[in-house]
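Omission of a single protein chain aside, the complex is shown with its protein chains in their original locations.
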């Protein structure tokens, strides 16, 4: 019963098979492999973006930081949600790659930037004289760190506000597949058509070994991205092994199938926990949830080998069994109904 | 007949098998996987360095730049050979990761820093007042970009000069295995015992999909390295897939067997080409060589599908068939005697 | 009637005389001038810090950013008040000089960091794993941007919390003289003795042409500071002209006399405005205040040539004469009682 993170799960068999297939004979290095040509075509078709530039990197932090560095100069600020991965979990990678830009932390319920919070921040920056950092870019996380999602209209509303100030829009899509699988919309609707300029299209959390695509809908930034990727140490030499993962991921809708399975297990888990009287902190819209459980529940689950991330310190054996504390539960493509049901059963007591 | 680069070759079957084995069930992310514990123990044993810190990254540029950033402050300079990968082929990654340090380019025949060149540079920096960048670190590439190697005594002589000025020593070991396989020395002799403080221990060019270990013989720099790795976007979440490659590489001496095979093919190729009257630009001490061939030879080889890297522009069909131009030929673990012999036969004409 | 900024005022006659005296014959450049030796001795005596390192720069932003870069590594965060100059008015200079550190914005009334806000931020950073920026430094502005001051006990309380987490403490003392003049304490009490490690000791806003001293109570960071100053372009060649200003400033208590005069004029102005029914937004503890005035008052003052900074857009002629809006009024050493009284008279109507 591992609900620790979607990083804890294995890679999908189709992906491993793709890797094995790629491991034949010689291949051109540094992104010039034949598989990458096919990946680029796949991404362009999927996003209905025949000109988009597509580049692969091995980590989500690299994808975000490199994309943001192409969008935001060092003397500007990136508007993000206060709980965004870029703000909280990347050890200042955006600051490093941009050369010292700021992040302006915005508020909003359920992990989503409230339009009023963005409006207020942009208004406060309205004079933006030489003493102030300049407005630089907007970055949205979809699905969010709270396990919720932005609909196309939500993205469009925020992007419009950004565009009115001349700001480009980035989407951190580490769990983009979970958002699309939930919404049933097209990838283009949730990005390009809604005003997104650059997307970190995640694969690692959804069945790959470790690949993210950065999709630049404006290919004019592509060469700069490539140079930044190289000097960031993120241009992989035996690139075919990244390409092969992404090709398998995009073939036959695997990416959506894996995400839909993870979402379905999250729904099942959420329903079960609600039935057991647990309090869910946010709507469950993707593949993870934040739940408050009692110390007794936590201890029982731990005793039976359930693994997950406590929000705050792990509850020790000492203390009031009724004391509540929060935890994060993440489902992956590999999560089974049996695991979910066993977890719920243990939580129910 | 691919002699383009050791980046063009596939991964070794043992490595693919290791990956497959690692792809079972859940695993802790970000380097806390059980395989990594074993890798650390393997590396420490191999280098007779029970305290060494060991960290994995996906590219050689990341390994070098992160290691150098831990050794050299932004107001200092790194002494490297004029042809070093760090100087020529990393798009200023060391400058980026150090926060703006310099590289001081040293000379020396056959891709090796001449002690006199290092001595002169250090002497010139002797006052190193506040207007000058300070001496920062020495970085050696072994095997070198010319396909030659530093012996333990060579390393020790240069390291002693650096240490006398208080400078730490880095070794870019993208082809470290080829050097050790050639020398028959212990890994410790060629590094720690000779004064190396930090080693980029390469795997990618020698049969892995893409993993390099950074070995810090002084573990006091380990936490800084981890923070730099994270904010550089180089902390891989599903880390088990890096660990598994490295574990397979270090198990049963695979790393040395693969390198020895590549070296042997390079020897066979060099001998064959010399027999065919070709001029080799440097001693062949690792798995690659630089050779001057005539236009006629280049065209004949190309016509038969030989692939390799021209030093300078690719020779076109027009022109004097006797005109000589240089090329680089790299053998990998997968290079076969038949390929080598066919290449020689074609070159011989 | 200029109440725009303490940057708008002229230099004190004693300072101009010092400059003229310094302009004789040759002098050693780059801080090796004889005047600087005397300045160092003056500063050490004033702060009862016989080992302190003292370095001069031409701007407050340089003083702050260079000091902070010596205290806080690139992967850490600096705790500052949400309205601090470092956060709002330096166009990300701290981010630039530190190499990409963050600023964590703290709250607190009247421009002062509330201890609870610092405590909460430090507690939130308590695990500070590799994904998070590390706690880096605490920076206090004294006098604050709201025109209030921290007492020695206030500084000590915050510094103790920082020190308990191993964090060094910086004080942005662009208006340090105003704080000391108000408190009547010794400079050492408000800094060293209270736990401050590095002080930006301002002169520019208080009668100099443009000099700030960075005082490092731990001289171990001095050489790093010098190298950072040089590569930041802040090592002035004809340094005697900085030294001469600072020497005049510290001679015979000029710095305190100038600040006391500015404070006294601020008191007079505040009293007058309160008498005229104006609302002051913060306690007036240094040489500036934030006041709400009606449109009618703003227009009358403008018509008679009063110059000051509106908080928000300048009120136009159109609109409700009774509508209130805020402004900032700053007194300098050169502000006269007549100016103040005339301003009050106009505000009173």
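The first chain written gets the first letter, and so on, giving A, B and C; residue counts start at 1 in each chain.
We adopt the following convention: a contact is a pair of C-beta atoms (placed from the backbone, for glycine too) under 8 Å apart; a residue touches a chain by one contact, two chains touch by 3 or more.
Everything quoted here is computed from the prediction, not taken from an experiment.
Screening A:20, A:114, A:185 or A:227 for touch with the missing chain picks out A:227.
Only one residue in the set B:26, B:99 or B:332 touches the chain that does not appear here, and it is B:99.
Among the residues C:44, C:82 or C:230, only C:230 touches the chain that is left out of the figure. Against the chain not shown here, subunit C presents residues 2, 4-5, 7-11, 16, 19-20, 23-30, 57-63, 65-66, 90-93, 96-97, 204-205, 209-210, 227, 230-238, 241, 307.
Residue-level contact of subunit A with the missing chain is found at 30, 73-75, 99-100, 130-131, 134, 224, 226-228, 230-231, 235.
Although one chain is hidden here, its contacts on subunit B can still be listed: residues 74-75, 77, 88-92, 95-96, 98-103, 105, 130-133.
Throughout what follows, only the chains that are shown with their structure count from here on.
Most remote chain with respect to subunit A, judged by CA-atom centres, is C. When each chain is reduced to the mean of its CA atoms, the one lying nearest the mean of all protein CA atoms is A.
For the pair subunit A and subunit B, the distance between C-alpha centroids works out to 34 Å. Between subunit B and subunit C the centroid-to-centroid distance comes to 51 Å (mean Cα coordinates, whole Å).
Touching two or more other chains at once are residues 30, 227, 230-231, 235 of subunit B.
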